[in-house]
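Every protein chain except one is present and positioned as in the full complex.
For reference, chains read A and B in written order, and residue numbers begin at 1 within each chain.
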Amino acid sequence: MSDFSLNRRSVLSGAVLLLASTALPTIGWAQEPQKGGRLTVAADSEPRNLNPAIVASNGVFFISSKIVEPLAEADYEGKDGLSPRLAVSWEGSEDGKSVTFKLREGVTWHDGKPFTSADVAFSALQIWKPLQNLGRVVFKDLEAVETPDEHTAVFKFAKPTPFQLIRNALPALTSVVPKHIYENGKIEENQANTAPIGTGPFKFAEHKAGQYYRLEKNTAYWGKSKPNLDEIVYQVLPDRSAAANALEAEEIQLAAFSAVPLADLDRISKVPGLKVVTKGYEGLTYQLVVEINHRRKELADVKVRQAIAHAINKEFVVKTIFLGYAETASGPVPKNDKQFYSADVPNYAFDIAKANALLDEAGYKPGADGKRFKLKLLPAPYFNETKQFGDYLRQALAAIGIDAELVNNDSAAHIKAVYTDHAFDLAVGPPVFRGDPAISTTILAQSGIPDGVPFSNQGGYKNADIDAIIAKAAETLDASARTDLYKEFQKKVVEDLPFINVADWTFISVASDKVGNIADNPRWAVSNWSDTWLAK
Amino acid sequence: MRRLASIPEALVGLGILAILAAMALAASALFPGDPFAIKGAPLLSPFQDWSLPLGTDRLGRDVMAELFHGARTSLAVGLAAAAAAIAVGAVIGTLAGFAGGIVDEALMRLTDAFQTVPSFLLALAFVSVVGPSLTVVVIAIALSAWTGPARVARAEVLSIRERDFVAGARVIGMHPLEIALREVLPNALAPVLALSSVIVASAILIEAALSFLGLGDPNRVTWGSMIAEGRTVLRSAPFLSIVPGIALVLTVLGVYLAGEGVVEGTAVRKSLS
Partner (left out) sequence: MSRAFLLLRRRLAGSIFVLLIVIVGTFLLLEAAPGDAVDAYVVSTGGDAGLVEAMRQSWGLDQSAATRLASYLWALLHLDLGQSVAFSRPIRDVILERLPVTLILMGASTALSFGLGSALGIYAGARPGSLRDRFLSTASLALYAVPGFWLALVLVIAFAVDLRWFPISGFETIASGKAGFAHAADIAHHLVLPVTSLGVIYLALYLRMMRAGMAEVWRLDFVRAARARGLSRRRIVLAHVARNALLPLVTMLGLQSAQMLGGSVVIESIFSVPGLGRLAQEAVALRDTPLLLGIILVSAVLVILINLLVDIAYAFLDPRVGASEAGA
């Protein structure tokens, strides 16, 4: 268990909860799964496109992962951290130019047609590679998909592509959609994008805009005697306090993705009949990052960036803003990543005196009012925690004589200001770590990215060494050599601080004690829930 | 003023406003420095630590200091928005009423247009488009609040413009615009000003609602943003939203009571004379 826990505090609170719930006479943990029932879940937004093959993002997966399945899903125990879904095995060639998938037999689409390798080939070539936000990176050299028989798909790459990357990308990037539904007409305008058809344990039933999504059990699902639930209902609750209230009033049974604010968890964990679950998000780690605009003369000086790093009390951030439900970050790869994380990086301890000394050294002496210089700070508005960290950072910078003015934008304006207009000095961002640096954290350090690419290096940072490492890793086939390159990358990034990693966090679920089999894989909230069940 | 004091509600209202003004003025003296500074352990309950009498919020900031500095922002927003709305409304209303004809028609249709769009929606759209800062919030509120004063001013002007002194000004050859703004507007102003308490109160409420939706100025403490911050812990630390909530209700109440007192006081005086 400790492998998947965030830190000591969550282990402790987990243990306390475990004790509390076993002490309850009604429902224990190790019960036989029951059949049937409707699970009602809080949803905070309504994605306009529910096709996970096009939009590989957690908001979409949360709903559509029950309907449309990937080739493989993340797993706590499985080899390479994977368990099979639509593919039963996968193998990469020596030269890195082909990957062979054996596909599951006896699978049918929700409309009764059989699932075959043609669907995989179509999804890969027509959707993942040209249309998907992440697939455009990973599958950029995918040339062809050969289908020697109905249950074999061979991916052919024009240039060697690391098998490790493909493997790490399987859960999020390889949702398979039916060719016979999508082959006619424009894929982006297909009706199935809002009422998806897949092979998953649940079928899309209806969406009432502003109210709910309803999914129904797929009685012809390939998983033996799965799913357990009859229905899943996503109740749209846009208000931040609604999920906690609805759980308490027993109107919903589950609130995932920290829909219950962290500050309310302590109280809600004491409500009888509810449990707080910290597991099940390890594959969906978010990174709290200070993005830096290197066009600002002061910030182009590494001493100033280091001073800022020294001014941030990471322990305080974890303890106060995340209430312990996070871990301090030492660099661009989160500590809970077992493949790539390296501890061999410089450490910037919280040290105001040192920060002040560094700023003096850099030549930015405080003026008569004690201020060295002013800058604009733009916290991303998507999470409570990023905004609160913005408030904290302003105070932390004030302590070293930097006068930061907060700029509060809504999401669209923030994206435009930071990633297109570069109208920021510091920004607080929550990039996602997707299990492989190639599809996540490197994009914040790499140079030469055109203006307007969201969540990328738009701070004008350029470092030839780091660029070289990233380029080399992209074509290194040997997994351990590739991992070593990314360890080197971490060291260089923390030395030169193109951006500052402060903390890494995953989400929290709050569920009724009646819900069983939750959090049983590292991407649980966005996996298919076929074994989840509800006690009567 | 003495009559005003004889109406108990007005007295209460003025009392509240006086306390509030004192809080706003004393904020910097009593709580120097940044009210957002982190002063202690987070989520400290009120009356535990006498250096932090009202406790601390999620980040450990002094709620008392935030409350005092918030008084300043709320009052400033209310007064500034009302002043702007009344100034713009009075000028537009006067021009419309005085000019008549096509100018009147156009200005009144413009007023209609602003009145047709729900004011909160307009403020919301304006702030999310321009980006929240105190000035923008004030403009956003004034943007929809000027229509009331404009209508009242126009109605007053229509009744004034045929009076002798206006005709006199025409005879001595004053420019119509000069007549409108110099002679007519000041005389139309009293009933327009009677609207001010309603506008101040609703401006304070709109600012609170905008802050509640996360569209306040992040560099200023406002009571609305305090409530919004506190609502995520509404059940575990209710004081965080109750304290600014009560302050907000009392302020709005004070403004209304004082405003009504003034209107009632002048009404009594009129009927006596």
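Here is the rule we use: a residue touches a chain if its C-beta (ideal position, glycine included) is under 8 Å from a C-beta of that chain, and two chains touch if they have at least 3 such contacts.
If you're wondering where the values come from, they're calculated on a predicted model, not measured in any experiment.
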Query raised in the report: Of A:48, A:79, A:365 or A:536, which sits in contact with the chain we cannot see?
Result: A:48
Query - Absent-chain contact - pick from B:41, B:103, B:129 or B:167 - result: B:129
Query - Residue of A:148, A:238 or A:346 touching the missing chain in the full complex - result: A:238
**Report entry** Where the missing chain touches chain B, by residue
**Finding:** 9, 108-110, 112-113, 115-122, 124-126, 128-131, 151, 155, 201, 205, 208-209, 212-213, 224, 227, 231, 234-235, 241, 245, 248-253, 256-257
Requested in this report: Go through chain A and note every residue touching the omitted chain.
Outcome: 40, 45, 47-49, 55-57, 59-60, 131, 133-134, 136-137, 188-189, 194, 206, 208-212, 214, 233, 235-239, 241-242, 245-246, 248-249, 251, 382, 409-417, 420-421, 449-455
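The rule is short, and it goes like this: only the chains that are shown with their structure count from here on.
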Query raised in the report: Using CA atom averages as chain centres, what separation in Å is found between chain A and chain B?
Result: 44
Query - chain A-facing residues of chain B, complex - result: 34, 36-38, 42-43, 58-60, 128, 131-132, 214-219, 231-237
Report task. Going by the contact rule at the top, pick out the chain A residues touching chain B in the complex. Result -> 240-241, 244, 261, 263-264, 266-267, 320-321, 381, 384, 387-388, 390-392, 394-395, 398, 405-410, 413
